[in-house]
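Okay, so here's the structure we're looking at.
What you see is the complex with one protein chain gone and the rest in place.
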Amino acid sequence: MQEIKRKALISKASELLKNGTVDRVFGWRRGEFDYDITPALFYSAEELEKDFVWNSMCGANFSKYLVKETGKSEKKVLVFLKPCDTYSFNQLLTEHRFDREKVYAVGIECGGMIDISKVKAECDGIFAVREDGDNIITETLYDGEKTFAKKDVLAERCLNCKSKKHVAYDELIGEDGDVIDCNRFDEVEILEKMSPDERFAFWQNELSRCIRCNACRDVCPACTCEKCVFDNPASGVENKAAANSFEEKMFHIIRAFHVAGRCTDCGECSRVCPQHIPLHLLNRKFIKDIDTFYGDYQAGAEVGSRAPVVNYTVDDPEPGEAVMRGDTNG
Amino acid sequence: MVKISLEKINDFFAAVAAHGTLYIPVDTSAGAKYEKWENGKKLSDALNTVRSPKDFFFPQTENLMEFKTEGNKIEIIDTRTEHEDFVVFGVRACDVKSFEVLDKVFLSEPVDSFYKNRREHAVTVSLACTKPHETCFCGTFGIDAAEPGGDVVCYKTADALFLDAKTEKGEKLLASVVSVTEKAEKADEAEVEEQKKTVRDRLSKLPLANLKADAFGDGKTSKFFNAPEWKELSESCLGCGTCTFVCPTCQCYDIKDFNTGSGVKRFRCWDSCMYSDFTKMSAGQPRLTQLERFRQRFMHKLVYFPTNNDGMFSCVGCGRCINKCPIQMNIVKVMKKLGGGENG
Partner (left out) sequence: MAEMFDPLIPKIGVVTDIRIDTPDVKTFRVVTPDGKKAFDHRPGQCAMLSVPGVGEAMFSITSSPTNTEYMEFSIKKCGCVTDWLHSMEVGQEITIRGPYGRPFPVDTEFAGHDMLFVAGGIGLAPLRSVINYCRHYRDRYGKIDIVYGSRSKQDLVDYKEIIDEWANDKNVNVYLTIDREQPDWDGHVGFVPNYVKELGFSTDKIAVLCGPPIMIKFTLAGLQELGFDKTQVYTTMELRMKCGIGKCGRCNIGAKYVCKDGPVFRFDEIDELPDEY
């Protein structure tokens, strides 16, 4: 199935390259061990045939790359977008971060991406991975061939998939799905039910692992500032490492505030964190609060939509209400 | 060589800890990490820690000195103290080698006293690998995972640890725990040798076993610097510092001042050549795009460092970058792409 889909994507990309619609293609390049797939540009049908892959390990969201890439050529770039990627795509358009005319977007149906670390936790030395229907089959150095049900090794963000619907595309390959009424706020609720001390301890434990590599920021489609405050010596928060432990926590909290109302919950931050910090929970808390206070809002669902936090209406709750609620939450 | 049954490993750790703080790799929900040993803490079975043990000698942040200022006067406060003795247990062959690489930087003249202080007070107990991973390529750099370096080499079999002192420091450590160890018999030594053979056989069959670094090294700057391949290799690099921070040999640093309110602390922290502001000056920026920054990291590891250090590469093949890079770009892909046919 994946192979058929791969062929279909290659053939679509080759056709668009050949008829001159696009002059390059953003896709996923094959690695050494099947699971180590790199976002890459392809320029020809031959290159695509050789190295382009499409499978359940193509997690990378290409939307942010468009900010720089669209400035590099007069021609369009082809980009493949999974449903969740299309929300980032729209949000970047809303923020005028790239020129829509320079992109040819092909939506692809997505059955969820796996978290290879979940697989690695169960077997040693994976040198090949393949898919067979709903199964993930690994060939390993020490545990022979092992089969996993894909649903057991799905990435967190895919277990809580919010939408199978493409909200932006020029062309769609496969079926479009629907917005899903998912349980993505369950984990946030667990945190909300904690006492402040417990919650503090939870985040302290998680954030203490941060090595301040900036991968979360650098992959985040909502983080496209030309000059990040954390790189600005005049900001007073530019340190590459914590001068004290307070600052380490502040880095992630400041970032969560900066992307509030713009974060589409694509989950790239948690995917790339080398220390497995569940960063998406900070952003989801903001999304949940915005939903609660201002009515349901999904960043990126529509181009040009104004996030409630930047759109004053007379019905907005008073800031005091949030404070009050904070009190009742303990 | 001495021996201790795995059932008594806690006693062994307790005996070591009596002579200096002991750090061992333990399992956490986010992978293995070094922690201070306390009674009952279990040794991780993981092949390696997420963060490298370079932290022990070159921590992510450290205070270098403090200043007190009053009017136009400055007082420099030297906050250095003699480091306590400590033991790092379970260091893999690649990481042991990384200490040698770091020594070349920090112990060359003028010697970095902060690093030296920690090195002098540490005893390294290495741990031979038994199940190297697909991402391992220490062999490329002449490292034998079956027989690591260190002050004491440790081999772990199904039911025992075997320890062999390799330096004076190591002998001292083993002498201090003699009450909990027993002398290894001939049969034990044979068992260790047999295990080494098995592991070496495994190493020879790893997917990256044929990766060669021969194409790189001293004098190869002009051959690779302007290679067209850098564009493709670096095109999706995010410019984050993950690879440099998990790397056991990356050692670039920044020095910054922090105003505490009552004084100024000058601290050193890890920095990354992957960051856009690493070389930025008020007068200009020599590495303008991610391509130059990306190229710098790999040229440094594969060409510049060996040029200055008798051919020693600044990579030990631990595979951390393969596991952790957000876009799955890594030194193996770079070596294969640039080295072409010469690199298996």
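Per-chain numbering from 1; labels A and B assigned in written order.
What we mean here is this: a residue touches a chain if its C-beta (ideal position, glycine included) is under 8 Å from a C-beta of that chain, and two chains touch if they have at least 3 such contacts.
All values derive from a computational prediction rather than experimental measurement.
J.: Consider the whole complex, including the chain that is not shown, and state which of B:E7, B:E82 or B:E168 touches that chain.
T.: In the full complex, the listed residue that touches the missing chain is B:E82.
J.: Can you tell me which of B:D112, B:E134 or B:D151 touches the chain that was removed from the display?
T.: B:D112
J.: Identify the residue among B:T181, B:Q195 or B:Q251 that touches the chain left out of the display.
T.: Only one listed residue reaches the unshown chain, and that is B:Q251.
J.: In the complete assembly, which of A:P196, A:P233 or A:P317 touches the absent chain?
T.: Answering carefully, the residue with contact to the hidden chain is A:P233.
J.: What residues on subunit B make contact with the chain left out of this view?
T.: So the residues of subunit B touching the unseen chain are 64-65, 67, 69, 72-74, 76, 78, 80-82, 105-106, 110-114, 117, 221-222, 225-226, 251-257, 259, 264, 266, 268, 271, 273, 278-284, 286-287, 292, 296, 299-300, 303-304, 307-308.
Here is the rule we use: only the chains that are shown with their structure count from here on.
J.: What is the distance, in whole Å, between the centres of subunit A and subunit B, each centre taken as the mean of its C-alpha atoms?
T.: The separation of the two C-alpha centroids amounts to 31 Å.
J.: Could you please specify the touching residues of subunit A with respect to subunit B in the complex?
T.: Listed in rising order, the residues of subunit A that touch subunit B are 31-33, 36-41, 60, 65, 124-127, 141-142, 209, 211-215, 217-219, 231, 239-244, 271-272, 274-277.
J.: Within their complex, state which residues of subunit B touch subunit A.
T.: Listed in rising order, the residues are 29-31, 47, 50-51, 60-61, 131-135, 202, 205-208, 232, 235-236, 238-242, 244-246, 254, 256, 258, 265, 267, 269-272, 275-277, 322, 324, 326-330, 332-333.
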